[in-house]
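As you look at this complex, bear in mind that one protein chain is not there, while each of the others sits in place.
Up next, chain A:
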Amino acid sequence: MTAEPQLDLPQDPVSTGAPPQVDNLDALESEAIHIFREVAGEFDRPVILFSGGKDSTVLVHLAIKAFRPAPVPFPLLHVDTGHNFDEVIEFRDRLVAEHDLRLVVSSVQDYIDDGRLAERPDGIRNPLQTTPLLDGITENKFDAVFGGGRRDEERARAKERIFSLRNAFGQWDPRRQRPELWNLYNGRHRPGEHVRVFPLSNWTELDIWRYIQREKIALPEIYYAHRRQVHLRDGMWLTSGPWGGPREGETVEEKVVRYRTVGDGSCTGAVESEAYTVDDVIAEVAASRLTERGATRADDRMSEAAMEDRKREGYF
């Protein structure tokens, strides 16, 4: 201990002498960085699952900060559904080039083309990601897979540990989770098993946006308001693309919209929004009466336990 241990600490503006108030974003950032470094120290072949969405972009930003000035010591894995927004793929390639990252791509389209997967009648490809994801993990012998999942997203995710053990089939068993104590993470696993790691577990959607604002993190443009040709289906504004256009009875309109999540184009809806900047988005998220998944993800609406079922199958 030095002579004046608290001299330069950030002081509580009112009651000086009290322990320093730690901004919740600083606390969340430090926790996530700690998790990244634990995995780098204990696993042989970690990988970051990267979708181009805001959560996985924040994840990459945190990984860069965790190891700076050294490069990020593991690659990114993108499970490409083939139904992408062009802006997202351009953004991904820009990010990888700018930070000298390594990128591995597992393509759903390849699986459909050679018959290992069949297109679903509804054309939704998010559920088809599981097989290419698990094969990508097995082929590359990845033993720790970082995901951008947050516990505030959904009820089944609320029960997931930060280190989530998966069996050789990538499956999650909620009844067999290890107790997670203090910040001592137990990543031991048998050959063939792997661990999913969620450094953003304790972040909320608003935390993510406030962090994007604070750190000036670039995102794909579709997160901000823009004019787009859209058609209404199940209360969501969908855009036409390689996954098909409007069905009969659906009319195309031009709207000012933005995306709150980025997923497969066939089932990710836009919301009407005038939020052109990150400040606008934060105000909008704080005032929103809908969760981001409830508002914009068709795949989570399928059943009361849709996410739980997909997680058990080995989805993120």
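Here is the rule we use: contacts are C-beta pairs under 8 Å (C-beta built on N, C-alpha and C of every residue); 3 or more make two chains touch, one makes a residue touch a chain; residues count from 1.
What we mean here is this: contacts and distances are computed from a predicted model.
Participant: Determine which name in "Transketolase", "Sugar ABC transporter substrate-binding protein", "Nitrogenase iron-molybdenum cofactor biosynthesis protein NifE" or "sulfate adenylyltransferase" the UniProt entry assigns to the undisplayed chain of the complex.
Facilitator: "sulfate adenylyltransferase"
Participant: Looking beyond the chains shown, say which of A:107, A:171 or A:202 touches the absent one.
Facilitator: Of all options in A:107, A:171 or A:202, contact with the hidden chain holds for A:202.
Participant: So one chain is hidden, and I want to know which residue out of A:106, A:239 or A:273 touches that hidden chain in the complete assembly.
Facilitator: Counting the whole complex, the residue in contact with the absent chain is A:273.
Participant: When the complex is taken as a whole, what residues of chain A touch the one chain not shown?
Facilitator: On the side of chain A, residues 1-2, 5-6, 8-9, 12-15, 18-24, 26-31, 33-34, 37-38, 40-41, 65-71, 151-152, 154-156, 158-159, 174-175, 177-184, 186, 188-190, 201-202, 204, 206-207, 273-275, 280, 282-284, 286-291, 294-295, 304-305, 308 touch the unshown chain.
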